[in-house]
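In what follows, a structure is listed as structure tokens, so that the remarks can point back to it.
For this depiction, one protein chain was excluded, whereas all remaining protein chains were kept in their positions.
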Amino acid sequence: MTSSSPAYVEGATVLSQERLTEDVYRLTVATTTGGTPGQFYMLRAWEREPLLARPISVHNVEEDIVSFLYQVRGRGTELLARLEQGGKVALSGPLGHGFRTEGLRGRIAIVTGGIGIAPMFCLARTLPPGDVTVIAGFRSHPYAVAQLVDLSVDVRVTTEDGCNGTRGFCTAIFDPHVYDTVVTCGPMPMMARVAHLCAEAGVPCQASLEAHMACGVGACLVCSCPTVLGNKLVCADGPVFDAAEVIWHA
Amino acid sequence: MTSSSPAYVEGATVLSQERLTEDVYRLTVATTTGGTPGQFYMLRAWEREPLLARPISVHNVEEDIVSFLYQVRGRGTELLARLEQGGKVALSGPLGHGFRTEGLRGRIAIVTGGIGIAPMFCLARTLPPGDVTVIAGFRSHPYAVAQLVDLSVDVRVTTEDGCNGTRGFCTAIFDPHVYDTVVTCGPMPMMARVAHLCAEAGVPCQASLEAHMACGVGACLVCSCPTVLGNKLVCADGPVFDAAEVIWHA
Amino acid sequence: MLETTLCGVTLKNPVIAASGTFGFGAEYSQLFDVGRLGGICTKGLTLHPREGNPGLRVWETPAGMMNSVGLQNPGIPVFLERELPRMRTLGTAIIANVGGGDLEEYIEGVRLLSNADGVDIVELNISCPNVHEGGMAFGINSEVAAGVVGAVRRVCSKPLMVKLSPNAEDITAMAIACEQAGADAVSLVNTFKALAIDIHARKAVFDNVTAGLSGPCIKPIALRMVWEVARAVHIPVVGIGGIATWQDALEFIMAGATAVQVGTATFVKPTTMLEIIDGLERYCANEHLTSLATVCNILGTVPKL
Partner (left out) sequence: MLETTLCGVTLKNPVIAASGTFGFGAEYSQLFDVGRLGGICTKGLTLHPREGNPGLRVWETPAGMMNSVGLQNPGIPVFLERELPRMRTLGTAIIANVGGGDLEEYIEGVRLLSNADGVDIVELNISCPNVHEGGMAFGINSEVAAGVVGAVRRVCSKPLMVKLSPNAEDITAMAIACEQAGADAVSLVNTFKALAIDIHARKAVFDNVTAGLSGPCIKPIALRMVWEVARAVHIPVVGIGGIATWQDALEFIMAGATAVQVGTATFVKPTTMLEIIDGLERYCANEHLTSLATVCNILGTVPKL
């Protein structure tokens, strides 16, 4: 999981496609391109429509594989989900700046909402397990949690329908004061809330943002997000930002 | 094989897809929409591209199936060829005016080039076998011939590479004088030649024409072909025309 | 819920078959119940019969198609005698689309159509890119267009809808000019002038070199034009261009269209217009709208010009 220089691979082979819940899948691809936690790839597994590739975070990396955890949202992810073992996928990556792991010290909270859990497995692997608490919120059935538990990480689950763990949002059981650093990924309103709580508590927080992308490499400027330092690019300056820099609710 | 009124069927089920040669397939679909020899269907088995459905002749009809014989030419036929048993295809048909079988009397020659043989199986089935000679030209390996032989039809094959039957074009072994009526389907230059030979010999000839189509029902006028009676529509006035009417080489 | 009034004519719903893509209605009635449509625009008619263009007439492009039909039609007298009576049995509004090679032909053609029982609206096509001598020539410059519309208006006792070209120099100015010259409505857009080249033959795919582009590919531009025009005129606007789903149709309505026309999408799937009607119906029900007029022209944050 050392940082490697990005590449475009036209036909990477699908090693496996696992369906974890109704709409969440794990795709494992043979590629040596690697990546660090929080980095992402642009994926494309169709011929014409949709036009653009889709950004998906690195979920796990081994020497010669990269895996992705993703939720079917629209046409692009639906087509990704149709990939079968042996199929081909075009990918560019690893791209962007991931989590600043040098800044992750002391008691670390990883707060995620839904598919925001995707980049956290490879992150948690790099951290001392005893120091890490994952607070993961889901609408309903949780996913990708068992593998974190296997790392001996402390995992607390919330579900909106109460089918598992605490009923409610993950932010309800997240108290920033008991942590030294926080990492978050999930829907914007959730991350905004986490960022707000952390700011109040004076705890540093890194947030992995999303934006619609075209190039993924910083060339087209469509993925900008407003920060206190001006517009930044989610793909090239991020996707991970210091939450205090981001202008939430812009 | 009686004439039936056309219908649009959004998801007809594929019963079988057989590959006959490298690029020729037979697709059999469950539908009760029927059709007469020389009629065609507009087929579509993909979501967006190409935009338009593709016209394919009725190859054979039973009570609740229709089959098609087709050659992969471009994207549309390539996608048709990807259909598997159980898959779905959208079809409109049967469309157009087929062969005027009431005009097929005496000794009948069916002269085809390449995939032009497609509509001839269901035609030959309706004719008295002893009266029918099929002269079928192919570039290389013949296809869809055995089933005609099974009908006890006299079949003569030519191949351009000489791998089977007489080497050369089918028109080289076609003498119109020994027939009372002629039916032809194949590449335009070949049909033009057949039409010319028939005209010289004073033998009536019916030709099944091709044109790029959009609607297939006579609504858009893109499939016009010049005839001595003015522009006619291949989809609605044809695809089968009296060869003497057609202005070949327009 | 979907009933729509378009320049005084009541349509069952705002979904109309676009000219040149639906023949005279009977063709598609083989495949579905065309009586459910809000209306049908006839194939472009001219006073005199026309053979249309020679050579290839259709070509596919990414998410679109080009056509070069060139106003092939039997002429208005034959239409009135042979096609109109049959159209009148279809149970939907009849919009006669009329083109012309010169001003005289337009005037004479409209006069005949205007006197015909059963024609509900006359749609004046000043925007066909596929005829050399005319048609689009009238649809580029606003003053020229106003001249034709004014002249035709004088002989037209039916509601007069003018169909605009996206190739116009300034489509908003064009719409205003048509309104001032007496148009009761405008419909837009016709096809975009486009080119395809056969690299093997080293020549244009079409004998006429250029041809008209239609289909989903043009929708974003057509929608922008409809929005611009709807803000600028006070007559109804009928939206056309790449509409393939009820969501597309609703976008045009939200941009200010009173009704929509669907062309190319019918080739893709013959029942497209029925699905659009059903979808709009469901939308109204779900959103508790008594009429689509509620959501018409709602990008109103920007003031009317």
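Going by the order they are written in, the chains are A, B and C; count residues from 1 in each one.
The rule is simple: contacts are C-beta pairs under 8 Å (C-beta built on N, C-alpha and C of every residue); 3 or more make two chains touch, one makes a residue touch a chain.
On a predicted model such as this, the values are computed, not experimentally measured, just so you know.
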Only one of A:30, A:172 or A:220 touches the unshown chain, namely A:220
Touch assignment to the omitted chain, from C:8, C:85, C:118 or C:220, lands on C:220
Only one of C:51, C:143 or C:170 touches the unshown chain, namely C:170
Chain C positions in touch with the non-displayed chain are 61-64, 66, 169-170, 192-197, 199, 202-204, 209-210, 213, 215-221, 223-224, 227, 242, 247, 250-251, 254-255, 295, 298-299, 301-302
Where chain A meets the left-out chain, the residues are 5-8, 10, 44, 48-53, 90, 92, 212-215, 217-224, 226, 230-231, 236, 250
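The working rule: only the chains that are shown with their structure count from here on.
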The distance between the C-alpha centres of chain B and chain C, rounded to whole Å, is 36
For the pair chain A and chain C, the C-alpha centroid-to-centroid distance in angstrom is 48
Between the Cα centroids of chain A and chain B the separation in whole angstrom comes to 55
Contacts with two or more other chains occur in chain B at residues 48-49
Two or more other chains are touched by the chain C residues 62-63
